[in-house]
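As you look at this complex, bear in mind that one protein chain is not there, while each of the others sits in place.
Now for chain A:
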Amino acid sequence: MYSVALEDVTKRYPGGGTEPVVALDAVDLAVDPGEFVAVVGPSGSGKSTLLNVLGLLDDPTDGRRLLSGTDVTSLSVGERTTARKESIGFVFQDFHLLPTLTAVENVALPTAFDPGDATDRAASLLERFGLGDRLDHEPTELSGGQKQRVAIARSLINDPDVLLADEPTGNLDTDTGESILAEFERVRSEGVAVIAVTHDALVEEYADRVVELTDGVLVGGKPREGDDGNESDGNESDDEGPDLFGDPSPAPSEER
């Protein structure tokens, strides 16, 4: 059973003109537990849309979405929130830690409003990432690499099935980026599927599989299948899909 899978998923946005923008075009993607998949492709190819759809932040227009074998294609807002909390971890390029919370509180943020105290769990996660002496530091007191480690710890607080990373090394120097990738390696070895959208060649080195997204068409989405089933002719529309994660290029859908 795959940790996460998309079957024939299409995502269209109402464009500025009459033609809708196709951000994802009949995408098939499946990731095994413990597999590290890197998604590469030029900006505007739909990478962030892919992450949003995978991460239950956005719904596909067509197709099916599965999380550990469960169909999660169309859930209510509340159900999606719960599913995100329980099964999906997010790591962002800009770390996105809450500035008012300490490291340990940031890690425990997903469970902050639940009964019971997750501080111990958060602290032991931080210790695992070598931040045992930084528990009560605020984000401004941490380096970029430390912040990203805090973010990874946060993504793991609820033992997710999938970790989604958007340019996780994008704001880090090479050495720090490498150490973050080593952390992903460990996360992966614990059976968590890791999907990273990246421009960084280093990430590709660490990945088990590299899939390429061009103009919404994904190549190599299924493991153990090779590229046969999903050959792209590259004849899709030139419109760029919106990049929702940190890509500064303006997307047509922002005009909504």
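Miscellaneous remarks
The definition used in the following text is that a contact is a pair of C-beta atoms (placed from the backbone, for glycine too) under 8 Å apart; a residue touches a chain by one contact, two chains touch by 3 or more; residues count from 1.
Going forward, contacts and distances are computed from a predicted model.
Set against the options "BioY family protein", "Pyruvate ferredoxin oxidoreductase", "Cytochrome C oxidase subunit II" or "Putative ABC transport system permease protein", the UniProt name belonging to the omitted chain is "Putative ABC transport system permease protein".
From the options A:Asp62, A:Glu86, A:Asp120 or A:Glu141, the residue with contact to the unseen chain in the full assembly is A:Glu86.
Residue A:Pro110 is the one among A:Gly46, A:Pro60 or A:Pro110 that touches the chain not shown.
Shown as candidates are A:Arg64, A:His96, A:His137 or A:His199; the residue that touches the absent chain is A:His96. In the complete complex, the hidden chain is touched by one of A:Ala26, A:Leu57 or A:Leu135, namely A:Leu57.
By the touch definition given at the top, chain A reaches the unshown chain through residues 52, 55, 57-58, 77-78, 81-82, 84-86, 89-90, 92, 94, 96, 98-101, 109-110, 112-115, 154-155, 158, 242, 244-246, 248, 254.
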